[in-house]
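Every protein chain of the complex appears in place save one, which is left out.
What follows is subunit A.
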Amino acid sequence: MSQTLESEAPATPPPAKKGKPALSEGKKAERRLGLLLCAPAAIVMLAVTGWPIIYSVWLSLQRYDLRFPDQREFVGLDNYIAVLTDGYWWTAFGITTLITAVSVVIELVLGMLLALAMHRTLVGRGLIRTVSLIPYGIVTVVAAFSWFYAWNADTGYLADLFGAEAPLTQQIPSLLIIILAEVWKTTPFMALLLMAGLALVPDDLLKAASMDGATAWQRFTKVIVPVMKPAILVALLFRTLDAFRIFDNIFVLTKGANDTSSVSMQTYNNLIRGLNLGIGSTMSVLIFIAVAIIAFVFVKLFGAAAPGNDPGGKR
């Protein structure tokens, strides 16, 4: 009797330690259904984004010029070496970075002012928001043409006004006009994103800051900006990624002449006009990598700024 009891005893404790609790049948079926429902969208996504990326990486590893299709061959990283040792690429890269940095900074400042104005307006708030969004609603190419004619030597009223002779034929004035066109067009977008962030700052917090002795400027720098930091970072990320790929404004305003070409412009010149699929694809892949790095850096900054993410951790 006692023996049987002993022999049974070790078998009785339930299998207590398991990594994860096993999913029940119902849960499994639910998960399967979920995956199936996502599948069509995921497949379409992969087909339209994943495949072109992989294909251009493949093309970038080949010598492939449509003017000489017979000379197509696999060259490894030769195209990358060719592009990265080329002065034109680095000039374009420098110009792109300059345009991106300057225009995003100006947009941030103007966008913040606009957002604060819209946030605090009590009368005609809707109207002001709509009006300020108009530039964003106009197709970039159309807007770029208006700027082009405005600064053109023959028809340009702005060129006349500032007494400039054909500003679009010189590098520095051209860049300034490109930045102006960019800023004019996308500041409303920035303002809209920032306004959403402003709405996240509770009124009580500002009242408390006033009571604590903060001036309007201190309330802005020490309370509003830190609290809406995530919104600011999102706005900056969107705009930086967008600005880095600048193409349409430059295409219409200068066609990349006088060293005003961006990396996208260079890619277009090689890929579409030069019909050099190898070099063009290499440049697209490099832009892709640059954009990925920008995104990565921002997301890193972001992670640290997200509320509740401090090292203390949640209780």
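Methods note: a contact is a pair of C-beta atoms (placed from the backbone, for glycine too) under 8 Å apart; a residue touches a chain by one contact, two chains touch by 3 or more; residues count from 1.
In this text, contacts and distances are computed from a predicted model.
For the chain that is left out, the UniProt protein name among "NADH-quinone oxidoreductase subunit J", "Glutamyl-tRNA(Gln) amidotransferase subunit A", "Ribulose bisphosphate carboxylase large chain" or "ABC transporter ATP-binding protein" is "ABC transporter ATP-binding protein". The chain not shown here is touched by just one of A:I54, A:A208 or A:I272, and that residue is A:A208. Although one chain is not displayed, its contacts with subunit A can still be listed: residues 202, 204-205, 207-215, 218, 222-223, 226-227, 229, 307-308, 310, 312-315.
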